[in-house]
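For reference, the structure discussed in these notes is given below.
Of the protein chains in this complex, all but one are displayed in their positions.
Let's look at subunit A:
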Amino acid sequence: MSRDPVDDLVEEMKRMEQRSLGRSLPSVKKNCEMVEEDDSYFPILSLPDELIGEVFSFLSIEDRFKARVNKKLNEIELKSKYFVKSLKIGELSGAEMVDYVTNKKQYPYGKYRNEQEIIFDKEREYSSDSIRRISQNASIGQLSVKFDIQLNSINSKFHREIYDLTKNFDVDHLILDFQRHFVTEDVVNIINSSFFAEVTKKCKSLKLPFLSHSVTLTDLHELYEAMVAGSSKFRSLEMGIFASDFFEFLSLIGVTYRERKFFSNKDIQVFEDPAFPEELLEHLMYGLDLSDGYRHTYIFDGNVELWINYALMQESLGGEIKLRFHESQESLDNAKYGRNLVKMLW
């Protein structure tokens, strides 16, 4: 004997009610009907919390914060998750700040949802609470933080707190900049081993475009090995590195560099940017000899590509490296053979 289809239907509808966001829908209906007599305002509070949260997910962070006009909306704002494709946090001062504010007033619809900015006035004091609040329920595609961190600045504590908070974010791509190439010891204290370990576990990519010893060689080596082994979800690292650290890193990963040549017992492949064509050299105005040496190096170890800025090979103080994990053979082949690189054979 088969079940009564009506029973099945009732079951299915119950399941659907549960799945549907508007669990408390009957009350919406009632409330909406109640206010229909006075239709001069939108009865937003009569919507279920989840639906108000949905509306909030269409707002910019600034609008979300401003919409917290009573207790209920304040709570809903905090508990509803949202996604921001790109968020830049930074500061401006003087005329630049005035320009920024004027521009924002003139084009209030300019920065909407996909690319958002939070710009602080360098001359005012702030608390990091706003950023902490965002870290609680936002997911960010790309988060970039850039402050001119100075010990004597009125906001130096605030700056440090924000850099430290970035590890709490649910973020794919994290960029931490300091508006300067060399950074002081206090930065090392924020971006330390545990910070690096946490962020490289959580994010897909990390960019630290400055020279410091904040990332230790052990940290870097561990990450590299995990990426080569394919056991890390982490995909891309860009960072400044002192030359002395870099050559030590090379030896840690089993690569020796001697007289512009790389040697290794491992199965690695080395490529370089192509030499500049003669005819192009004539047009270069800077008097640099680019014919030799000013070319970046690429070392491939399994699915990992290590990009080395030419400066590092020029016995300079430091330069930049990029570590990238290629997820597919196609991407790997493209990186090796699709960019007109020259394969170095020794």
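Everything that follows uses one rule, which is that a contact is a pair of C-beta atoms (placed from the backbone, for glycine too) under 8 Å apart; a residue touches a chain by one contact, two chains touch by 3 or more; residues count from 1.
Criterion: contacts and distances are computed from a predicted model.
Missing chain, UniProt protein name: "Skp1-related protein", from among "Tubby-like F-box protein", "Ribosome biogenesis protein BOP1 homolog", "S-phase kinase-associated protein 1" or "Skp1-related protein".
Set against the missing chain, the residues A:S46, A:N168 or A:S236 yield one that touches it, A:S46.
The chain not displayed touches subunit A at residues 5, 8-9, 12-13, 16, 20-22, 25-26, 28-29, 32-33, 35-36, 39-47, 51, 54-60, 62-63, 65-71, 73-74, 81-85, 101, 108-109, 112-114, 118-121, 124, 126-127, 129-130, 133, 139, 141.
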